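Every protein chain of the complex appears in place save one, which is left out.
Naming follows writing order (A and B), and every chain is counted from residue 1.
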Amino acid sequence: MSPFCRAHILVCAGAGCVSSGCQAVYEALMNGLTAEGVLGEVKVVQTGCIGSCDLGPVIVVYPEGTFYQRVRPEDVPDIVREHIVKGRPVERLLHKRPNGEAAPTLAGIDFFKKQVKIVLRNCGVIDPENINEYVARDGYEALARVLTDMEPREVIDIVKRSGLRGRGGAGFPTGLKWEFASRVRSDQKYVVCNADEGDPGAFMDRSVLEGDPHSVIEAMAIAGYAIGANQGYVYVRAEYPLAVARLSHAIRQAREFGVLGENLFGSGFDFDLEIRVGAGAFVCGEETALLASVEGKRGMPRPKPPFPANEGLWRKPTVINNVETLANIPPIILRGPEWFASIGTEKSKGTKVFALAGKINNTGLVEVPMGTTLREIVYDIGGGIPGGKAFKAAQTGGPSGGCIPAAFLDTPMEYDTLVKLGAMMGSGGLIIMDEDTCMVDIARFFLQFTQDESCGKCVPCREGTKVMLDILTRITEGKGQPGDIETLESLGKTIKNTALCGLGQTAPNPVLSTIRHFRDEYEAHIHEKRCPAGVCTALVRYHIDADRCRGCGLCAKACPVGAIAPVAVEAEEAVAKAAGEEAISRARKRKVYAIDADRCQGCGACASACRFQAVSRR
Amino acid sequence: MSAILPQTKPQDKPTTASAAPATTPAPPQAAAPAKALRLTIDGREVEAYEGETVLDAARRAGRDIPTLCYHPAVGRIGSCRVCVVEIEGARTLPASCVTPVADGMVVHTNTPAVREARRTVLELLLAAHPHDCLKCERNGRCELQDLAMRLGIRNARFRREKVHSEPDASSAALVREPDKCVLCGRCVKVCNEVQAVGVLGFAYRGTRSCVTPMFEHGLAESKCVSCGQCAKVCPVGAISEKEEWERVLDAIADSDLHVVVQVAPAVRAAIGEEFGIPAGTAVTGKLATALHRLGFDAVFDTQFAADLTIMEEGHELLERIKSRGKLPLITSCSPGWVRFCETFFPDFLGNVSSCKSPQQMMGAVIKTYYARKAGVAPERVFSVSVMPCTAKKYEAARPEMNASGVRDVDVAITTRELARMIKAAGIDFANLPDGEFDAPLGISTGAGTIFGATGGVMEAALRTVSEVAAKKPAGKVEFAEVRGLEGIREATVDVGGQGVRIAVASGLANAARLLQRIREGKASYHFVEIMACPGGCVEGGGQPRSCDPEIAAKRAAALYAEDGHMKVRKSHENLAVRRLYDEFLGKPGSEVAHRLLHTTYRSAEEAAPATGARKEAI
Partner (left out) sequence: MAAAKTKEKRARLEVASRPGEGVGTCKCQGKTPDDRYGMLDEIIAKHKDTPGSLIPVLHEAQQLFGCLPEDLQSRIAKGLGVPESEVYGVATFYSLFSLRPKGKWTVNVCLGTACYVRGAAACLEAMKKELGVDIGGTSKDGLFTLQAVRCLGACALAPVVMIGETVFARVKPEDIPGILADYAATHSSEVAAS
């Protein structure tokens, strides 16, 4: 391979693109380059997640930064022949702006413009399986500096001054956490990385582990030095096999390079890592449950205090940080706490990665400075709501969080303002909902989730979420009763106040916040037996427009409960006479179909069967 | 004599641990004086000690907080959330049973918010609990009922469907009714941490959570040792002894049967509690009267058999020491312990005394010696025992326990069952005159009395062995060094001018620790007493349930006081026992004695030596 490359091709191999078939594209690319005889002149790198997951598979060609989206293997020969060989970008594969204009480069795409990448600095840029590429971007420099030039308390001081707060949910100051653990005297301490990204709809931790695993390893070693631990554990969801594979590979490489193991950088400091794979339990994102799981037990939370900093893994002092938090550490060490603290807001420093998904044009991972408004994220970066529909609300913090309605679109996204709104930052899942989303149904969805995932230890969470779920289910089935809203509110309050762990204490949030902002929707369900968004099937009624019905009967065939039958209606009909004769109009009986509202189950099969858009939903 | 013992390093002192060291707060009188803290509870300044909980401090200050999952014999769990309090500055309402005290803490135990939370939590708990109290064994003596009454529940607002589980009556000793389980976790903790048996565990999660042996098998198929500690701490009717007292009534009503009853020493120290007599009162005379009034044909005292046990076991000990047999000799009075040894420590079976337990010795003597004396065929004798124990039910049912050709003990009932019988018969127990046990098998000594407390068998044996070995009356009657409630105690006592190393353990986790030390050669003894239940038989699984943290000490004190008042306090001075030898058995260890009073043990199939018990416990 020649040292000079005429092009550098990044093929996104993030989980989203893998799911979209990037592996076949990669193979086609390698074959195409070989066929054209230019393989030796081009460097191809499979990177971690670039962020724009809905556009995958994605290829970026440097030096220009040309961004190709939704590339299929059959598109690859064009890219190779036209772009690589002849230097002419393939227009049809470029990203199109909303106005239809093509965006020739990544930098010109709105989705990327407002982003500031600290956590995701290497994702989509380097080959995550090659430690050299990480090192080339100052990787392990921070660890070297810490081990050779700093005392542990200086490291803690830097993290404290940076203002970094935990990115896993509650936003506890990271430096303080480290300080607590460092003060406890013990023969053994642990650093644990929480990569049990449980919030359904958040996948930033996954992307970091898959796209930049060494940043997590480096940060854990730094944390270990700061608190005096020489063993670390990374607890990863089993649902992320690619992350597990890349991280294992990175750990092996790091050991080979001597940045993990004994006597790192000749400092006499030892640190090693082990991966523990979860087995499917959301509650293990709660730190004491996570520790129980690492210990090989049921993931049952235990009361705090004692906090893990005092008594954690195997009752030894333990610091638990989430992936995104850790990924901030090396840049903070290298660029200084003042630099980090200059980004963001007064109480929330740095950036936050959001997983933007739901009813939004551009989905994917977005890293923005703390304090960026929801409007900027939804409209400037996310490109607004598809189909010109109206933004209704954004759900932050997943099942532990709450919704932010349209009236608060200008809210700066930071820890404290979100809590004031009844939502929370959580891990950064940001689900956009439009007018077709029923807020009662969404509340029910989240409660179903926490209910399924409740460990069952404490009464408020085990029984309380079940009772709340039963009430919500009743409401969405049109069996709501006066007083249900008040019961939900009082139960929610009790559960928040009395549950043992964070899962239970936050479980009622989606219900309480939707009641707070969308009480009218609850009332419509309960009092008028109506679902304004037309989602709750038991409340949805279908209707056949007689004028549009052609009497074909497809709907009646499709109806699973036999609720559709033909009826005769008077209709004007133009009867064509033989040539030369005058066309006359006469009244005649015509067969159309109608739905028996009492028997209709609201499944919508008729609407999908109708070819004439005669069936409407009310 | 020291030559026959393996060499022990003197510095290897056994850890004298209480039943649940990890969970029991350090009492204020602990060796190192705990630091005193000051907090305010309901406006009163209260002194507390580091390591205590808010609940401990509040109760000591006379402010009772309602609890459900907390039990002094089990330790802190924190699952039910009934004991929540308001602590100034706290975000939520913490559970007082797991919240450590802190200096300057301001606690409110009875505010409107606290009352509402407790009541809602209890209502939620009742949502999944069957409302069929009338048919429940615990009706009127149920902690859940008491709580509902105390918190003024007048309305069960919530109801949820629960998957029905069939009751498990497979065990000879215990019945589980999972439908009634409130998932407090007491039994799981007792079974795993206090008893190191590890049969009961939580399975599944959330509302599907249940307490069960592996794969929902019946207890009979599990490694359950029938100790019944789970039944004793269960707050509701989910685990109880297998009730057999109706069979006793039937037998009494059957004119063909000669119904004989024996009562274990620990029963007299506790049964009064069931009738409002203060804990710690021995009610021996009332008990004898009550049994006569119930219509038993003969009322005997298991203490007679306890004296007989000392004769046989003392003989065995001296024999083994003399003949350099297998040491240490370990007592065999506790069938829960014997089953534990067979299941988890079969390598120690050769150490266990071949003596049957006093219940079974008595059973054998009744159907042979007594039946002959009374002129009744063994088949017509119906032998009943009243025991503080549930494992005695299991023991009585062991197939080899039929020295006379028919079952030695026909029915073993618990102290609680006897109380039910007495109540059902309309006997005003508290006001009964004192009566006497029947001769000859009702005659006993103080040595037999103290069998009911941990260390009692050891002390009784020492009283006899030291005199027999010295071949002259020794002045010493009381051996204070083996008394007490620490989980493991050890001492060296003078026997015939030689030092005999002894150890006493109660609670099976303590037993496991002690055996492990012996197995590893870290300790060696001549004689070891092991009782399955922490505190010995006074805290047996069949005793009246109590949440009094001092209950074991009070009951033991009652027995020691009774012993102190007895004229004859040494087993070998029991004239009725001597007569039994003269007329029937010959001498201790004789062929007849062996046939009737001794037994053999078998290793439980498939049991993994030691490893079946929890590692942490050992």
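The criterion applied here is as follows: contacts are C-beta pairs under 8 Å (C-beta built on N, C-alpha and C of every residue); 3 or more make two chains touch, one makes a residue touch a chain.
Please read these numbers as outputs of a predicted model, since none were measured by experiment.
Every shown chain touched by the omitted chain in the complete complex is listed here: A, B. One of B:Thr67, B:Ser171 or B:Asn192 touches the chain omitted from the figure, and that residue is B:Asn192. Of the candidate positions A:Gly16, A:Pro330, A:Gly422 or A:Gly464, contact with the hidden chain is made by A:Gly16. Touching the missing chain, out of B:Gly201, B:Gly435, B:Gly484 or B:Gly499, is residue B:Gly201.
Checked against the hidden chain, the listed residues A:Leu39, A:Ala102, A:Met150 or A:Leu554 yield one contact partner: A:Leu39. Residue A:Gly299 is the one among A:Gly299, A:Pro317, A:Gly422 or A:Gly502 that touches the chain not shown. Although one chain is not displayed, its contacts with subunit A can still be listed: residues 1, 13, 15-16, 18-20, 23, 27, 30, 39-40, 46, 52-54, 56, 129, 197-203, 206, 238-242, 244-246, 249, 276-282, 293-299, 314, 355, 357-359, 363-364, 395, 398, 429, 431, 433, 437, 442, 445-446, 449, 452-453, 455, 608.
One chain is missing from the display, and on subunit B it is touched by residues 192, 197-205, 212-215, 222-223, 606, 608, 610-615.
Please note the rule applied: only the chains that are shown with their structure count from here on.
In whole angstrom, the spacing between the mean C-alpha positions of subunit A and subunit B is 54. Across the interface of their complex, subunit A is touched by residues 76, 78-82, 84, 92-95, 98-100, 113, 116-117, 120-121, 124-125, 127-128, 157-158, 160, 183, 185, 202, 204-209 of subunit B. The touching residues of subunit A, when paired with subunit B in their complex, are 281, 283, 298, 300, 302-303, 305-306, 451-460, 462-464, 466-467, 470, 487, 490-491, 494, 496-500, 505.
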